[in-house]
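A single protein chain has been omitted; all remaining protein chains appear in their positions.
Up next is subunit A:
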């Protein structure tokens, strides 16, 4: 499509691209710069993108005064456990739907996907009562069980899509070698699906890491609250500590952004497969 563009069209395209770049990255860069500036610089005079003087005091405040590391730890435990469970349960289901003789597989897949469209606010009340009855409030368990179900539809869909691309001949070969379904999954399909498992795991991890509503409802102290809840509660009664919030935001977002940029190609592919196509 290149080649026949006029100078005017070229200028338009580069301006558009520049706009997208500033639109996508600009606000975050501004937030990051905020985290490195003194409160005085943030509230007085002319705002500047380059921190001058440069300070780490907001990071100090976030960790030492607000105990950000508690929330980071909680989020890590919950998100990693969710990721592992999502991959196990999701790959079993996707394998069954893709390789074994399941009647009505597309009906089942549609039902699984439709779950991701339930308004979560309709689930949070009843789940709160259940968690409360079982004594699971303020525990990792309640969050992990919930996040497993939230992540499953996408994980199952994306893995199903990937398993479908693997050749059927390997199933035949495995059967002739006397390998059962579990052996086929464990020894052949999963090793072949490693790239897809990494992407899917990342998606499950991000879902759990970013979730807010259930974490807000199910947890009430820094021993179990996750980062989004922690950051939401950063606000002081009399003023908003924008610098501290920016520092905490950078701590939870920068690793995520690095991961996402590293796996960007797979993520876009995976998500379009799971969400839109077919």
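Basically, a contact is a pair of C-beta atoms (placed from the backbone, for glycine too) under 8 Å apart; a residue touches a chain by one contact, two chains touch by 3 or more; residues count from 1.
Simple rule for what comes next: contacts and distances are computed from a predicted model.
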Omitted chain, identified by the protein name its UniProt record gives, among "Cytochrome c oxidase subunit 1", "Amidohydrolase-related domain-containing protein", "Multiple sugar transport system permease protein" or "Alkaline shock protein 23": "Multiple sugar transport system permease protein"
Residue of A:36, A:78, A:93 or A:136 in touch with the missing chain, whole complex considered: A:93
Check the options A:16, A:135 or A:195 and report the residue that touches the missing chain. A:16
Just to verify: which one of A:7, A:121 or A:194 makes contact with the chain not shown? A:121
Pick from A:38, A:102, A:166 or A:192: which residue touches the chain that isn't shown? A:102
In the whole complex, what residues of subunit A lie against the chain that is missing from view? 1-2, 4-5, 9-10, 13-14, 16-17, 20-21, 23-25, 27-28, 30-31, 34, 42-43, 46-47, 88-90, 92-93, 95-97, 100-102, 108, 112, 115, 117-130, 145-146, 148-150, 152-153, 156, 175-176, 178, 180-181, 206, 209-210, 212-213, 216-217, 227-229, 231-232, 234, 240, 242, 245-246, 249, 252-253, 256-257, 259-261, 264, 267-268, 271-272, 275-277
